[in-house]
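One structure is given here, and the rest of the page talks about it.
Apart from one protein chain that is not included, each protein chain of the complex appears where it belongs.
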Amino acid sequence: MDSDAPARAHVVLDDADIGRAVRRIAHEIVEKARGADSLVLLGIPTRGVALAERIARAVADIEGTDVPVGALDITLYRDDLRLRPARALEETTIPPAGIDERTVVLVDDVLFSGRSVRAALDALSDVGRPAAVRLAVLVDRGHRELPIRADYVGKNLPTSLAEDVRVELTEVDGVDRVSIWGEPR
Amino acid sequence: MRHLLSAADLSLDDALLVLDTATELATVTDRSVKKLPTLRGRTVVNLFFEDSTRTRISFEVAAKRLSADVINFAAKGSSVSKGESLKDTALTLEAMGADAVVVRHHASGAPHRLATAGWIGGSVVNAGDGTHEHPTQALLDAYTLRRHLRGGSGDLAGLRVAIVGDILHSRVARSNVLLLRTLGAEVTLVAPPTLMPFGVETWPCATGFDLDDALDGLDAVMMLRVQAERMHAAYFPSTAEYSRRYGIDARRLALMPEHAIVLHPGPMNRGMEISADVADSERAVMVEQVANGVSVRMAVLYLLLGGQKEGSP
Partner (left out) sequence: MSLVLRGVRPYGEEAVDLVVADGLIVEVAPAGTGDGRVLDADGLVALPGFVDLHTHLREPGREDAETVLSGSQAAALGGFTSVHAMANTDPVADTAGVVEQVWRLGQAAGLVDVRPVGAVTVGLGGERMAELGAMADCAAAVRVFSDDGKCVHDAVLMRRALEYVKAFDGVVAQHAQEPRLTEGAQMNEGALSGRLGLAGWPAVAEEAIIARDVLLAQHVGSRLQVGHVSTAGSVEVIRWAKGRGVDVTAEVTPHHLLLTEDLVASYDPVYKVNPPLRTAEDVAALRAALADGTIDAIATDHAPHPHEDKDCEWGAAAMGMLGLQTALGVAIETMVEPGLLSWRQLADRMSVTPARIGRVSTQGHDLVVGAVANITVIDPSARTVVEPTALASRSRNTPYAGRTLPGRVLHTLYAGTPTVLDGALA
């Protein structure tokens, strides 16, 4: 991907930036939750799950407690299913202790229209009844289509609709990098 | 994929996609809210020209768990029994806006005809046609085999499976031979020669007439229902002889490796093709097959109806 990357790709976060963002988000989560005891991190596949695991490790470094981490596939709750051919499902893993009466932090890589988060909230309500639901994202690129905002943001990236924000993570893509593609800025 | 008419329609990737999707969907069964919004506003018609309460209910539960509207259209007590043709029934369903028709029919090829004759625009799922095929049964059998013998993922490469009984009249056997082969399993058909289909030597499987010989080294044996009326058509001399030669009992169960399991598509003839002690043993997985049937049928309905309609922009 490096070699044939078009010249118009523009790296906005490198691995060090991503590491700092993850640690800051972890600090903010712990601070706002006054500890880590009732937390559950649920990543939205694919990259949201990797991010959730990183945040959990960071929380463990800060607080010394292991936060349960799971995955929440939203495919079956999406509102754009009929715009594309049927797609394969990702894994959903709910930690054994469940989510009832806990503070669930949904973790995703990019916040854009807000529709994925809407689907995630629907999916969550079919799984249990959390005490509170928060949202953590690595990048908020704006252009919301629903009244949804993130509680924890790694980086706000003002973009145009013609641009494409691409998050790459070592666990999935072999490299840590956030880049903007499309129209030159 | 637009229709599911034959197990032969499924490539290895297709088959794995259905099984993997079913694995994810199976978790819904364990939740307090056993429902997904995925097919909200879609209409699934169960069009059954033959009695099969089990299969019909399985499809009904699957469709309802995905929030589809379900219409059950049974031949008995409807206009079909008054001589309305398959075509007119199909046109009626089309006018009602059926997105998918799940069809069980006594005529081989009826689902194929429904899908290709231009009578309806929706998807067609073959829920068993005559002595032809029953692809969702094969999928649930493969799913059950994979869960027990392959840890619930991947293909079935190298798995050794025998299918025993009335192969000639069995749509379950036809679909299973095709699908299990696609998934890499080695299938052996065991039956008296009278109940072997003509040309079975061209099928992608082995055949045998002796059950004891076939059992050695098997990972699973699938027993087919044998109807006693076949006896009157001279396929075999008596139920007792059939049971002695082709029924599974405790002695034969012991001839198989300890991990081997027993499947049966149901309904069973206890004492005919399967003895009561085998049917009730822990190695018989019939109850689980029923549960898996719902997950597999959810997967099929999701993959056929969950996305963009094929051919639309």
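Per-chain residue numbering starts at 1, and chain names A and B are given in the order in which the chains are listed.
What we mean here is this: a contact is a pair of C-beta atoms (placed from the backbone, for glycine too) under 8 Å apart; a residue touches a chain by one contact, two chains touch by 3 or more.
Computed from a predicted model, the values in this text were never measured in an experiment.
> Determine which of the presented chains are touched by the chain that is not presented, and list them.
By the stated touch criterion, the chain not on view contacts B.
> Which one touches the absent chain: B:H148, B:R171 or B:R297?
B:R171
> I'm checking contacts with the chain that's been left out. Which of B:G122, B:P135, B:G165 or B:P197 qualifies?
Once the missing chain is taken into account, the touching residue is B:P197.
> Going by the contact rule already stated, which one of B:S85, B:S153, B:T194 or B:S238 would touch the omitted chain in the full complex?
B:S85
> One chain isn't shown here. Among B:V44, B:L93 or B:A110, which residue touches it?
B:A110
> Take the complete complex as the reference. Which residues in subunit B touch the chain that isn't displayed?
Touch with the absent chain occurs at residues 85-87, 105-110, 112-113, 116-117, 129-133, 171, 174, 197-200, 202-203.
By our rule, only the chains that are shown with their structure count from here on.
> Suppose each chain is reduced to the average of its Cα coordinates; what separation in Å results between subunit A and subunit B?
40
> Which residues of subunit B touch subunit A in the complex?
17, 20-21, 24-25, 27, 31-33, 35-38, 66, 302-310
> Would you mind writing out the residues of subunit A in touch with subunit B in their complex?
Touch residues, subunit A against subunit B: 73, 76-77, 81-92, 122, 125-128.
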